[in-house]
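The structure under discussion appears below in the form of structure tokens.
So, chain A:
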Amino acid sequence: MTGDGSWLIRGVTIPGRDEKATSILITGGSVTAIGPALDHPGATTLDAGGLIALPGLVDLHTHLREPGREDAETVETGTAAAALGGYTAVHAMANTDPVADTAGVVEQVWRLGRTAGHCDVQPVGAVTIGLNGARLAELGTMADSAARVRVFSDDGRCVSDPLLMRRALEYVKAFDGVIAQHAQDPRLTEGAQLNEGEMSAALGLAGWPAVAEEAIIARDCLLAAHVGSALHVCHVSTAGSAEIIRWAKSKGWPVTAEVTPHHLLLTDELAAGYDPVFKVNPPLRTEADVAELRRALADGTIDCVATDHAPHPVEAKESEWAEAAFGMTGLETALRVVQRAMVETGLLDWAGVADRMSVRPARIGRLNGHGHPLTPGAPGHLTLYDPAAPAEAVTPAGASKSRNTPFAGMELPGRVVATFLRGVPAVLDGKLA
Partner candidate 1 sequence: MKRHLISAADLSRGDAVLILDTAEELASLADRPIKKLPTLRGRTVVNLFYEDSTRTRISFEAAAKRLSADVINFSAKGSSVAKGESLKDTALTLEAMGADAVIIRHGASGAAHRLAGWVQGSVLNAGDGTHEHPTQALLDAFTIRRRLAGGVRGGGEPPRDRGVPGGRPPGLASRGAGLDGLRVTIVGDVLHSRVARSNVLLLSTLGAEVTLAAPPTLLPLAVGSWPCAVSYDLDSELSKSDVVMMLRVQQERMTAAYFPSVREYSRRYGLDAARMARLPGHAIVMHPGPMNRGVEIAAEVADSVRSTIVEQVANGVTTRMAVLYLLLGGTEFPATGVAL
Partner candidate 2 sequence: MCAARNPVAGRDGLAVLDSEEIRRALTRIAHEILERTHGGDGVILLGIPTRGVPLARRLAARIGEFEGLDVPCGSLDVTMHRDDLRLHPARALGRTELPPGGVDGRTVVLVDDVLYSGRTVRAALDALNDLGRPRAVQLAVLVDRGHRELPIRADYVGKNLPTSQREVVHVLLTEVDAQDSVMISGEGGKR
């Protein structure tokens, strides 16, 4: 690469702005200028004809598996996958081994992210020690640590004790924290394998009823309102959950929510062949749920898309359904799935995608450096995407160490062409830079 490290991106379209094709100048790690006829000697030029520019995507929900499950993923491979998916920041969930319930572990994860350098890693702190749901973890110390944790979650498990959930919501008010709940009543879902419905009845798999998610969400919305604290609902998967959140927001309560790409596209009918690649928690649901989740994301009831990228080694996904692990990868395919589910269906335009996949998740995660719309002065985090790339079948092989993608073999549109982190390309021409 020649020149002074600055970049001139030519011929690109920024969704939400008036001009058709324009240019973006990035110098010193920031967006310095946007306009049709920019020039900057010493800048490397990138011809972005036909591409759109989005603010760098922010994932509120990723499992990087390190420390403890490096056979499935490491911070290095996970953030590489993230960058290839157009992400400039990911929130790393706390269900590692050891659990991220102390300042020591969250700082370790944070440092690993900085060393890898593909995207920013914002560690999520556990709500309870060991995710055991019994005692609060040292939330304040994690907030004050170098990792500056603001999002706390026991994801993987539900904070089911209502008193503990209340205390956690109250406690994090002191440092503008947010509790992200994995809503799953444990008693209603003991041994559950698949959405409770016609498929589970026909396949002889224990059902995971929608009410087990909805009842917890309703309770937590009421708690959040009662104590005046921020609740974020992870991976909303049912139509009923979306309706409850819409109701809570209509009351002005401090509730936000996310949905995964797979819940916007796939249903439980895929379980018919018992292939555990479709086994996930919360489970794939019905067409009616998919339709309502799309509507809710379109109208903002659901604030953002979060991947819940959950890598697993081959043997964990190759066995009988009941033995297999829950989870799907998602970082590398997220934007393409959202294009298929939301843009191609006319429910959301690309400006809306930028809002749901960058602006809002950054705001919910209290990530000040990310999620800025592309204007002069904004940080140099951006994603260049080709929405017109011919639809190609998804291959399991990618930067992630794991291959458990439910979209393998599915033809999806679009292609992430480049990802810039603080003005430096992490991905160029669809490959790691």
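FYI, a residue touches a chain if its C-beta (ideal position, glycine included) is under 8 Å from a C-beta of that chain, and two chains touch if they have at least 3 such contacts; residues count from 1.
Selection rule, in plain terms: all candidates are chains of the complex that A comes from, given by their letters.
Keep in mind that what you see is a predicted model, and the values were worked out from it rather than measured.
J.: Among 1 or 2, which chain makes contact with chain A in the assembled complex?
T.: 1
J.: Residue numbers of chain A touching candidate 1 in their complex, please.
T.: 196-198, 200-205, 207, 209, 273-274, 315, 318-323
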